[in-house]
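These notes concern the structure reproduced below.
Only one protein chain is missing from this complex, and each of the others stays in its spot.
Chains here go by letter, A and B, matching the order in which they are written, and residues are numbered from 1 within each.
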Amino acid sequence: MPKDHGIGASTKRREDVRFLTGRGRYTDDINLPGQAHACFVRSQVAHGRLNGVNTDAAAGMPGVIRVFTAGDFERVGGLPCGWQVTDRFGAVMQEPGHPVLATGKVRHVGDPIALVVAETYDQARDAAEAVVVDIEELEPVLDMKAALAEGAPKVHDELTSNLCYDWGFVEENREAVNKAFETAHHVTTLDLVNQRLVPNAMEPRVAIGDYDFATDDSTLYTTSQNPHVIRLLMGAFVLGIPEHKLRVVAPDVGGGFGSKIFHYAEEAAVTFAARHLRRPVKWTCTRSESFVTDAQGRDHVTRIELALDAEGHFQAIRTETYANMGAYLSTFAPSIPTWLHGTLMAGNYRTPLIYVNVKAVFTNTVPVDAYRGAGRPEATFQLERVIDKAAREMGMDPVELRRKNFITQFPYATPVAVEYDTGDYNATMDKLLEIADVAGFEARLAESKARGKLRGLGVNCYIEACGIAPSHLVGQLGARAGLYESATVRVNATGGLVVMTGSHSHGQGHETSFAQVVADMIGIPDNMVEIVHGDTANTPMGMGTYGSRSLAVGGSAMVKATNKIIAKARKIAAHLMEASPEDIELKDGRFTVAGTDKSVAWGDVTLAAYVPHNYPLDEIEPGLEETAFYDPNNFTYPAGAYACEVEVDPETGKVTVERFAAADDFGNIVNPMIVDGQVHGGIAQGIGQALLETTTYDEYGQLLSGSYMDYAMPRASDVPFYAVDHSCQTPCTHNPLGVKGCGEAGAIGSPPAVVNAVVDALQRAGHSHITHIDMPLTPSRVWAAMQG
Amino acid sequence: MTRVTMTVNGKAVSGEVEGRTLLSQFLREGLGLTGTHIGCDTSQCGACVVHVNGQDVKSCTTFALECEGAEVRTIEGMANPDGSLSTIQQAFQDHHGLQCGFCTPGMVMTASALLAKNPTPSEAEIRHYLEGNICRCTGYHNIVKAILAASGQDVSHLGHGDAVAAE
Partner (left out) sequence: MYAFELVRPATLDEAVTALGAEEAQALGGGQTLIPTLKQRLAAPAKLVCLSGLAELKGVCIADDGAVCVGGATPHAVVAAEAAAHYPALAALAGNIGDPAVRNRGTIGGSLANNDPSACYPAAALGSGATIRTVNRDIAADDFFQGMFTTALEDGEIITEVRFPVPERAAYQKFEQPASRFALVGVFVAKYDDGVRVAVTGASEGGVFRWAEAEAALSGDFSAGAIAGLSLDADMMIGDLHGSPEYRAHLVKVLTGRAVTAAG
């Protein structure tokens, strides 16, 4: 029987009622009294010297309150980068300044130059058009390898080159890896591009700055995945507002996928403007604007080599990647191609020697940072594609080649610095082959053939490091922040609980699943627990939601705080029943003296805590409220196996995803329905990357795919129903819930499955020269590949 | 400014608008009905879909003045008269057809328009009808499932038929 409440139940989401009735409260739904509206003047060119900004005409236009330019921000810090990578020679990365408004130069189309504040948005936009910008156009730097060439124009004049860093991992293994390749029985080499993506959360970004001059309090309402991080970065590094005078609110947020982690210039600009103007200033991003201002994802150009022995055992892996940083370093950008990428290069396999080289490059494009999966999809894609290619070259079955190399003993220390605690990769593969009905593939292939279509099957594995992260570890790796999480559990006198979490929900359903956990621990109905998040004024300092960390880290903090509550409540119950706390058991919301029929209800205990007439005041304080911070000992390692079946139209090259199956090991599961939904969404994003989405700049640095007219978002008709399973569960060994995280798996595991399937279909049809096609596998590209 | 009058969710409303005022702006800013969302500026995402005289339209691509005298229905007017969720809304909750909720109003309005025309659509018909509604969270699986379920079709083979109501 499926559970009907608490941990393990597919409880319907409580947040849905407001979303389904139009009562969600997203940032753009907020309008403050006296609010003014902002419009940014943005660079129309990719690279240029900013010789002057004339605001005279704009300032006199109807409704205009103030036009801010870079000069107004002189005393304001630049946008900070939260991670410093050390290169393979021991030097720290090149870190250019990132002013709130462009100073000296503009470095990408969309770079903000001035901020117009007016009574209405239309007036602000009219005036923004009247701002005269004197830009001397410079040759843009777009291609990464060209950017590193001798004499290439520099994105940042103050740097020595466009190279941010040249990272080697593990640098000490470099020579040993090279030697292994010299003596390998077989080497498979693959050159590939993991193309740049635009995250495209459906809610565009919004920021509203507010200022109360009577109290000197600033408030920022923003579309963020981590309001405390924004408060810290913007308060301490940009505007110089102490945290106790700055409140950041991220209310209902319409999806993030990484793009709403980062601190953006617009947030600082409207907060700054509100302080100066003493009135609220609201900025709502248009979708067209978001295409040139939201941090983008991926954009790796890679060569991967896999050395194998005669039996197909992996001997060594060597990769060289060029990773595009864009024009500036976004908040966590340097960490993505390095620590979130190189550390996953072992995948699910025993490979004794691995060397990863990453060259991060500045170009005149929108900054690149984390997008769902962040580094791990790039690692998985390379590895799972090169394994498929190796299997074909060696005449081996791709599934068997993987199985032959699976890690089967845990814990397992990889040669790329992480230690997997648990896993069972054969189990997820077995489950996958079952739910994908791989046995029925041949029959479906024959049926496709009869209709004149090509059919292919692609299978792959993935592993990810989630639950970021042990603070002591990331600190050593260059993180400028801790990555713990927090929770405050407040029990009311009548027994209901309010949990204030530092995690943030922007679609993940924490209000439901977090409540399930706490209610289950106490044995009370889920609806006695309320989850509060998203406002620095009423939640403890937390690092927010990304990297599939909410339940593993935030949930663990909540468990810790709830355990403190239970421990104290047990003392109160013991006092009420004149027993010893050690003898008190908590079950189904009642405290019982073990071995007796004496009991008190949860509500009696909570009432006693706030009406302490009969209460051990000499031992414990009144009240029932506890806070806990949790800092994990290790990452978590969700893993799984994915299968995709495609049909290819041999005349047009159009690929149709016919079947998709995912078998994931997420450890323990709190709400299976929500977990399925997370995987579904990730798969669609992965199919989108594999087949549809492309971020294309022209030779001038103009974004050609700058709207939904050209950036192909997956629609309902582009995807099938998915078969997903997470019954293989090897619980995480080091967090109290045994959970691993499920948010990014789908996006990590699915792109190689799709590409493997298309290559398989083409190979079966006799196109033996096709060993790889770069994503997205558009009809045009597939057709061109078939032409030879 | 011109005065426009229409019926929104059964209630007569009017307001002063410019020629360029979109229906979506009138609803959100003029009437405070912020359930209608704006997710793009090229008329593709469908987060703004409302019903005008019974037809699903993109309110971000319709001028308020074009709706003079029209009957408009938004997500705020979709619940049953007693305030409970209507069949299509309930199906979205029962089958986890939403995550961040941003595209949801448009999805529900589009789905209800489909079901008004085609009470038992096939999976393919549903997917085709959702051509103008983009969701970045759900991968569409549970949206299509919810619409199938709302039309009374069996969805037990599509995973998690066992969603339970919160206590």
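The rule is simple: contacts are C-beta pairs under 8 Å (C-beta built on N, C-alpha and C of every residue); 3 or more make two chains touch, one makes a residue touch a chain.
If you're wondering where the values come from, they're calculated on a predicted model, not measured in any experiment.
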Among A:35, A:538 or A:705, residue touching the chain not depicted: A:705
Interface residues of subunit B (partner: the chain not displayed): 2, 18-20, 22, 41-44, 46, 49, 55-58, 60-63, 65-66, 68, 110, 113-114, 129, 131-133
Residues from subunit A at the interface with the omitted partner, ascending: 122, 125-126, 129, 286, 288, 651-654, 692, 694, 696, 704-705, 708-713, 718, 778-780, 783-784
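Simple rule for what comes next: only the chains that are shown with their structure count from here on.
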Centre-to-centre distance between subunit B and subunit A (centres being mean Cα positions), rounded to whole Å: 28
Interfacial residue positions of subunit B with respect to subunit A in the complex: 20, 28-29, 33-42, 44-45, 47, 74-76, 78-79, 85, 89, 92-94, 96, 98-105, 108, 123-124, 126-128, 130-131, 133-145, 158-160, 162-167
Residue ranges of subunit A touching subunit B (in the complex, touch as defined): 2-5, 9-26, 28-29, 31, 122, 200-204, 252-255, 257, 286-288, 506-509, 512, 525-527, 672-674, 676-677, 680-685, 707-709, 713-717, 719, 721-724, 746
